[in-house]
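Dropping the structure in here first, questions after.
Note that this complex is displayed minus one protein chain, with the remaining chains in position.
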Amino acid sequence: MEKEKLLEVRDLKISATNDDGEIIPIVKGVTFDVHKGEVVALIGESGSGKTTISLASLAYTKPGLHFAGGQALLNGEDLLSIEPLRTRELRGAKVAYLAQSAAATFNPAITIGEQVTESAVLHGVMTQEEATRRAEELYHALELPEADRIGYRYPHQVSGGQLQRLMAAMALCGNPDLMVLDEPTTALDVTTQIEVLKAFKKVIQEENSAAIYVTHDLAVVAQIADHIVVLYGGEIMEQGSSDQIINNPSHAYTKRLMAAVRPTPQSGLGTEIGAEHDRDLPAVQVGNMTAGYGGIVSGEPKITILRDIDMDVKNGHVVGVIGESGCGKSTLARVIAGLLPQARGSIKLDGKELEGDLHGRKLEELQKIQFVFQMADTALNPKQVIGDIIGRPLEFYHGLKGRQKHAKVVEILEMVELPADFATRYPMELSGGQKQRINMARSLAANPEVMLCDEVTSALDSIVGANVIKLLTSLRDRTGVSFVFISHDLSTVASFADEIVVLYAGRVVEQGPTNEVLDPPFHPYTRLLISSVPELRIGWLEETMQKREMAVGIAKDVEITAVGCPFFNRCPMGIEGKCEQESPPVRNLEDGHQISCHRTIEELNQAEMEIQQVLHGYEKPGVDDSHPTAH
Amino acid sequence: MNENKSTKEEAVLAELDAFAELPDAPPKRRIKLSWVGKLSVAVVAFWLVMCVIGPSIAPFHEMDMDGDDGFMDAHSNEYGTFHLGTDYLGRDTLSRIIFGARNTIGISLASTILAYLMGITLGILAAVKGGWIDMGISRINDAILALPTIMLGLIAIAWLGSSIPVLIGTASIIYASSVFRIARALGQDIMVQDFVEAAKARGEGVWWIIRSEVLPNAAMPLATDFGLRLVFVVLFISSLSFLGLGVQPPASDWGSMVRENLQGLTYGSYAAIWPAFAIATFTIAINLIVDDVSAKSGGSLAKKMV
Partner (left out) sequence: MMMQMVLQRIAIGFATLIVVSVIVFLMTSVLPGDVAQIILGQSATPETLAALRKELGMDQPGYMRYFSWLGNMFTGDLGISKAGGATIESLIGGRLSNTMVMAGLVALISIPISIALGLWAAMHPGTWLDRFVTFGTLSTISVPEFFIATILVLILAVELHWLPSTAYLTGEENFFELLGALAMPLITLVIVVSAQMIRMTRAGILNVMSSPYIEMAILKGVPKRRIILRHAFFNAIGPIVNVIALNLAYLVSGVVIVETIFSYPGLAKLMIDGVQTRDLPLVQACAMIFCGTYVLLILLADIASILSNPRLRNPK
């Protein structure tokens, strides 16, 4: 049964004009269809042209781009050749757009309600009263709090996850035929992403609207799309039903993409570390450390970011620090590096206490701890060539000069798998992945004992990021350097860390060897994190979501509290009167596995059994998960 | 067909393996001037050359009263040709403009350079050191900025009288405060960049950070600002001269030339217009160059509106 075609894209070509007036093809002849009630995913890495293609369905190109050929027929009308005034009638009424960052796309000076209903009212689809009522219905459907009042607020007054859902309401308000969703969950934390994804899926089903879903994340696509178009360099590599692409990809590039997706975190995946680098003393020990910003009054900073942190980094080990935005994971690295002196507690290097402020540290101590910044773009001075960037630590710590220095630079470039002639290039001339390698090479040049890597793969495409992780692993094996690997992405951390530290609102809630942390018993927050990472499997979202909330906690704003357990307001098994008032005790399990919770290990084990029952109980009725979406 | 497909696949994979991702930003863009910009460069260059060689090629000396009478139109006599006529004392207007370039532009340039030396040194120092040094300098600076420049000039001249050193000193201190503000803001922006954090974490000293990280990145924006600042200083010096409080007669200077010859306007003499015109060519040209060099202003989105 062939459904009615809504959008037909035929041999679409889009080009850019650069400053010299040269024309560069961006989209090189793309053909696909969107049927009524169908979600089509455009998947690809940066530079694949996925956003550019999706905007064509709004008859729009970003400034500097222009249509160079082909057709995009919306209900038979060619969007590429219509009158400018007609595009205005279509946008918002027939096709609606949902952008990546809701925080930037909501106008800060206008109330949410006016922005949500604006398009529907302007296009005469409905009156202001009808639109307002419709918006409220949508707020309910999207499970937004205070649906009757949220419309009177300003964008900065609601949270990021809520704003993302409000943008969906904005897109849906005028009953468009087609929605274009451009990476709508990419900027969100994993526990928020799943809520938003669920809400999107629900309204798309209820409204039976068609959608183009643009993303780089295969696991997300598997949950929401009916049809997948795989793009690379402005061309289609492969397209087909979700089932075919996910379970039986045929193109080598798609396979490569699948391989770069980190497996869902579970025990037994991390590399087992050989004993050859083990020594008695941990390389870095953090003891009972509290840190934050603002003046320090009796060991308490004005704004506390980290509270009572205890952790060890063993020699030659990779310690993964995991947590959501604002949990203080970057601050932890800054404190260890001496960029932010701690208010209280100690940092030890090879058993020797370090000064909090890096100005008080010895050159040798500075050399042994190296910081790798998240964004290679800003971490490399744009006015220095690579040779100088890598050469500086060689000169500064080891006194190398001239030819000796150059030889070492070449050697280090080799270590990060880059050619020697990169030494004369400027950072701007390199790609994102190459810059990140230079960023790490600079730290390697110091010949450190510990490297602090702050979200070094988050800004990279999945294949590039996977290569960087591979490089990190081989560096660890070859040099015996210890790594503190900070990330918001549990799958990445779980795939190669030896130990994991889970941070929540500035506190360690659970830590231990990777296998122990990823096996029950779990801290309730770890449980929430694990169950929030989308699996690359069709039907996963339905399975998990139905009972997930009651089982593992709810998405709420993170509260940073001075007393009690910070996770209390989201915890499904919190004990009222206790958790919010007393700091949770640290419960020690085998192999240094620690959980910080008021619940006993027995209670946590019991809870896990119940969760398993809930999750698997849903599977039992025999739902065939190869047909994910029923209409 | 099948073969075709597999070669294409291989090409894509080869590209991925070769790490042939595109650079994030296009390679260095050379500064390209429009024809207006090129013309402006020529105008500025012309006046700078005049400052150096002007007095030796001017047909008359700036103080020679060789014209037949005051406020004459272009004419010739036994001493030579007066291409732009004469001023109120019968001096050759063209020669006085050529001589005046040295005073007007020279004083302005000296003041701007001095302002830059003071402003950048203190601004970068405040940005890098922060804390009390920053607080102290910034507060004093705010107070200077809180006064209209012309008022500061008037008060200074009322206090010390008018002479070229007083003019240069006053102008450089007044404009050093704006340079300070910009240099400090730029410095602060650069100081929080990750690459400076990286240098700090490495244990680099303040001097090395300033020299290798801050200054190379601040150079271009400061150069653009230098142009704007120079224009402001030229306007400031000319205005003071115009009020009779700047360069003192009989030395020639574009601002005072306008003032001296103002009453000639009523007799139809252009002696006041030419020097004003000279100022305009110089300052407009500089501003056009700055406009051309600095990034194109927004508006690409505005064009998409229907």
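Note that the chains are named A and B in the order they appear, and that numbering of residues resets to 1 at the start of each chain.
Just so we're on the same page, a residue touches a chain if its C-beta (ideal position, glycine included) is under 8 Å from a C-beta of that chain, and two chains touch if they have at least 3 such contacts.
Since we're looking at a predicted model, the values are computed, not measured.
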item	value
Hidden-chain contact residue, picked from the options B:L109, B:L215, B:A276 or B:V293	B:A276
Given A:S46, A:N75, A:S101 or A:Q606, the one touching the chain that is not displayed	A:S101
Listed residues B:A74, B:I155 or B:V206, member touching the removed chain	B:I155
Selected residue (touches chain absent from view) among B:T121, B:T224 or B:S239	B:S239
Absent chain, residues of chain B that touch it	142-143, 146-151, 154-159, 231, 235, 238-239, 242-245, 255, 258-259, 262, 265-266, 268, 272-273, 276-277, 279-280, 283-284, 286-288, 291, 297-306
Hidden partner interface residues of chain A, rising order	55, 58, 60, 87-93, 96-97, 99, 101, 104-110, 118-119, 122-123, 153-154, 156-157, 170
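Here is the rule we use: only the chains that are shown with their structure count from here on.
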item	value
Whole-Å separation of chain centres (CA-atom averages), chain A against chain B	46
Sites on chain A touched by chain B in the complex	18-19, 47, 60, 63-64, 84-85, 87-88, 232-233, 237, 251-253, 256, 337-339, 358, 361, 363, 366, 370-371, 373-375, 377-384, 392-393, 396-397, 426, 428-435, 442, 446, 463-464
Contacting residues of chain B [partner chain A, same complex]	9-10, 12-13, 15-16, 19, 21-29, 32, 193-195, 197-198, 200-204, 212-213, 216-217, 300-301, 303-304, 306
